[in-house]
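Note that one protein chain of the assembly has been removed; the remaining protein chains are unaltered in position.
Labels for the chains are A and B, by order of writing; each one numbers its residues from 1.
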Amino acid sequence: MTEHALLVDGIVRRFGGVRAVDGASFTVQDGSITGLIGPNGAGKTTVFNIISGFLRADGGAVTFRGRRLDGFPPHRIAQAGLVRTFQAPRILTRMSVLENLMLGGVKQPGERFALACLLGSASRREREVREEAMAVLDLLRLTHLAPAYAGTLSGGQRKLLELGRALMAAPRLLLLDEPLAGVAPALADQLLDHVGTLRKHRGMTILIIEHDMEAVMSICDWVVAMDQGRVIASGTPRQIQTNERVIASYLGTVAAAHV
Amino acid sequence: MLNEWHMGSLLLQLIYNGLVEGAILALTGLGATLVWGIQRVANFAHGDYMTLGAYVAFLLDVTWSTNPVVAAIGTVVATAALAVGLHFILLRPLRGRGLVALSLITVGLGLVLRNALFLVAGSQPRQYAFNQTAVIDLGFVRVAPAELWTGIAAITAVPAVAAMLAWTPLGKTMRAVADNRDLAEISGIDTDGIGLYVWIVAGALAGLGGAMLALVQGTFDPNLGFNVLFLILTVVVLGGIGNAFGALLGGLVLGVVMEVSTWPPFFGGVPTQYQPVVGFVVLILLLMFRPQGILGRARVL
Partner (left out) sequence: MDILNPAFWVFVGVVAGIYGLLALALYVQFSMAGLPNFGHVAFMALAAYTMALLVIRADVALVWAGVAGIAAAVALGLLLGIPSVRLRANYLAIATVAGSEMIRYLSTNLNLTGGAVGSVGMLGPTHFATYTNAWQPFIESITAALRHAVGSVATTDFSMFCLVWVTLGLLLMLFRRLERSPWGRVMKAIREDEEAAASLGKHVEAYKLQALVLGGIVGGLAGILWALEIGVFSPDDFQPTLTFYAYLILILGGMNRVWAIPVGAVLFGVLYSGTRFLSFFPLSLVDTGERAYLRLLIVGLVLVLLMAVRPQGMFGKREELLLEK
């Protein structure tokens, strides 16, 4: 029997009168790539914000590898191995690309004040983190940009950098919020490849919000579809593709967009 | 018995004073909160705009002996012109530099204005041509003519400004932009062009507030506005940054709380020189329990 990496159970979140998330439940199987889809405003990002501790749910529970996570602050959740990216990439603009990545590194004793006073930047772990970061840069083909200010990167490069930074944080479950939005097609393919590799070689579990249906269908094992704060369907990509409610919800927004 | 009656009437007097002082804080705080919310500047020169207003009023009232209404209008026009001028010459070209950078510029601006006033007008205390010893009995309180004038100014200005914010298109637009500039920008409001009107309002109210403060205090010098600057910023935060009605309410509340805290039955009465401390304690308590301000909304990601 496969394990659940993540169990989202009936979470609710209201903003004023808007029920952004309205009792959403789904699971993410260990080692899977699960897609979270739905029209704009369906509540997908809000679900991410709740899972990662940036927002409190008004109700419901989030369980990660058998541990209740709700109520934990974001940094504790990240330390537990649940790492997210943001829909609008939040890179650290006035730090170098390399520094952005190195920040993500886990178990850095030099992040403690006393050790930092003693060692500064001279420690074995610091060298290791630098090497890890260079390896990630290599993977993302950004090596030539290592010393550049992250603020000088293009939108697509920022997405890559944010993905790389999340990888540095050694996630067991990676939450990606629209990683392909605004990324040039060639780069997007590359990114998708990475995501596939990550699962295969590092045994990472991935939950991905994405609008590009072709991409979702090609890399996901399982897809969860949301609309108006609720989960309206879940299944294999093939099942979801032919699910009438899903089609209707998308058609609805497409129709609305044409009004 | 007599003492109780005395305490009661003293309380009324304190509330009256508190409302007048609160109105000054409310009017100036309103300007500061609009500027902060819309122009993204914590204006550390706001107090000095007030001082300038007080001196223009002095010029008109004492030096040129015009009547108080003319003096008030002249003051308001002069400080609005100053605020708008500095907006176009200095602050607008530097927009987008970030809150702290712009605020530091206003610190420098305040130093320049304040010390220029010291050089030009001198450090000696000034007072307006009002009879400081006369007393007018309004039945429930007894006030000096200066207090009566500031009371009248407060009673007309605060509701007028509130009505302007609530019902005129300009007021509504300013509130929308101050409350959420990004949202307003998306909905097609000219957030840059509105700066002119924001500074007109903020400058005019600062001038009016400065003249009123000078009247209430009796005498004043070029430190007049700077001395209350931090109270004004307190009002901004009390009301929630960028929240216009919050600033009006926050100013009135702060004024009354500071005055009433000196009432003897209230823990023996806080000595008057500690009034600002009361204000800051209120602020820090509020920040602990309701950090977004009285009327502000909590921020979410």
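Note that in this section contacts are C-beta pairs under 8 Å (C-beta built on N, C-alpha and C of every residue); 3 or more make two chains touch, one makes a residue touch a chain.
Just so you know, these numbers come straight off a predicted model, no measurement behind them.
Chemist: Who touches the missing chain here, B:M7, B:V70 or B:V107?
Modeler: That would be B:V107, which touches the missing chain.
Chemist: Determine which one of A:V12, A:A61 or A:L103 touches the chain that has been left out.
Modeler: A:L103
Chemist: On subunit B, what residues meet the omitted chain?
Modeler: 36, 42, 90, 93-94, 97-101, 103-105, 107-112, 114-116, 118-119, 230, 233-234, 236-237, 241, 271, 273-274, 276-277, 280-281, 283-284, 287-288, 291, 299, 301
Chemist: Across the whole complex, list the residues on subunit A that are touched by the chain not included here.
Modeler: Contacting residues on subunit A, toward the hidden partner: 52, 54, 73-76, 78-79, 83-86, 90-95, 99, 102-106, 108, 110-113, 115-117, 119-121, 126, 129, 149, 151-152, 165-166, 168-169.
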